[in-house]
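Working notes for the structure below.
A protein chain is absent from this complex, but the other protein chains hold their places.
Moving on to subunit A:
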Amino acid sequence: MMNKNSSSQSGSQYWKRNLYGLGINLAIWFSVSFGCGILWRDWLDIHFPPVGHAPFGFWMAQQGSIIGFVVILIVYSVMMNKLDAKYGFTNKEK
């Protein structure tokens, strides 16, 4: 059992790690959707190999980003569960 003090300390460290992972996830989220699908789209259409017969940027906007989102969420959920385990937040779950 952790006492009040150490648990809130590990809580704040846990929170920092959490924010760090969150930042990475959101950076990827931004680049697959707004980045590839909208902002860099024209450039990607020309300079990147097409997906099948679809220009890369167009494909990212219509299909690739959605696949990306699903992957991000799965990775996030696995990552967070690991983090919870590391800081001892899982064993209390029933």
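Please note the rule applied: a residue touches a chain if its C-beta (ideal position, glycine included) is under 8 Å from a C-beta of that chain, and two chains touch if they have at least 3 such contacts; residues count from 1.
Everything that follows uses one rule, which is that contacts and distances are computed from a predicted model.
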| item | value |
| --- | --- |
| Omitted chain, identified by the protein name its UniProt record gives, among "Ferredoxin", "Cation acetate symporter", "Ion-translocating oxidoreductase complex subunit B" or "Sugar ABC transporter permease" | "Cation acetate symporter" |
| Residues belonging to subunit A that touch the chain removed from view | 1-2, 4, 7-8, 11, 14-15, 18, 22, 25-26, 29, 33-34, 37-39, 50-55, 58-59, 61-63, 65-67, 69-70, 72-74, 76-77, 80-81, 84, 89-90, 92-94 |
